[in-house]
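Presented below is the structure to which this report refers.
Every protein chain but one is kept in place in this view of the complex.
Take a look at chain A:
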């Protein structure tokens, strides 16, 4: 991907009285990137998206769009378009009229306008439904119309405000794949706001994880998941076992810690890591712990006892109590080998890869 910045968020703050919805955030989004703003409700992700779209203004700081400062430029003059959470389909217009809404201002000739509307409806597989009334659409269809209505404007940046949250699970997963495909086909920069970690991981080139007005980490989905910078990110994106540890050695790039259950571990130091005394936290994902069956052994293993079991169809979550650990470990194992049949109370041995252990800032 060519590294040309499309959006630059430069020390942007949005305050409502004493409350800062967004606190001195800086961020660069590349051209043609599928970028997600991920975080719990109230973290400032929607505020940031609305400021990029021009529906809200920064209290301080500047947003640059394709090199141009956007301060004071209203939403109707920005090269951005938005897919609203509620889709905001005009109820008094049919599908084709909805899609053509923004084109009217461009005063295209009728043939060209029709061609662009049909092209946009084609892109979202709605070509045959142009005459359908806005009130006769299903949730998924409304979402597609909203998408076509924004894409037909050929924006530099497409803003998506939780576009899939109103759809049922099956349709949501299908739309995730379609949205990703569509973004790759049109090559427009997409910025997606979501609170659904799986959605962000599945679709994005990069993700910014946000908490209470701050950007905690910006990285690829894989890095966000495997190398979270702190406990909060690790906990929000997927499940994580936290292990108390003691720092025994530290240099510029790595730290070495001592734990009761996982022994001595040398691991990469996260960027924002600040040492506070000797205490540290290690994290390991539940699926990076593997059940050792029968007589199998591993170089790295720990032993414990199953205290609870949750069945999820393709996987089972085993809650394993390990002597010397405060919190029991959560283990996610596929059911291929019969993890769903391990009785509660049974002794168990688990294998792990020391590379899967990450040091986490608090």
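What we mean here is this: a contact is a pair of C-beta atoms (placed from the backbone, for glycine too) under 8 Å apart; a residue touches a chain by one contact, two chains touch by 3 or more; residues count from 1.
Please note the rule applied: contacts and distances are computed from a predicted model.
Enquirer: So which of "PTS system galactitol-specific IIB component", "Fe-S cluster assembly ATPase SufC", "Protein-glutamine gamma-glutamyltransferase TgpA" or "ABC transporter permease" is the UniProt name of the chain that got left out?
Expert: "ABC transporter permease"
Enquirer: Touching the left-out chain: which of A:20, A:45, A:116 or A:149?
Expert: Checking the options A:20, A:45, A:116 or A:149, the one contacting the hidden chain is A:149.
Enquirer: Which residue among A:74, A:133, A:323 or A:338 touches the omitted chain?
Expert: A:74
Enquirer: Among A:64, A:84, A:242 or A:300, which one touches the chain that has been omitted from the display?
Expert: The missing chain is touched by A:84.
Enquirer: For the chain left out of this view, which of A:15, A:93 or A:292 touches it?
Expert: Checking the options A:15, A:93 or A:292, the one contacting the hidden chain is A:93.
Enquirer: Touching the absent chain: which residues on chain A qualify?
Expert: Contact residues on chain A toward the absent chain are 53, 55, 74-77, 80-82, 84, 86, 88, 90-93, 97, 101-102, 105, 149-150, 153.
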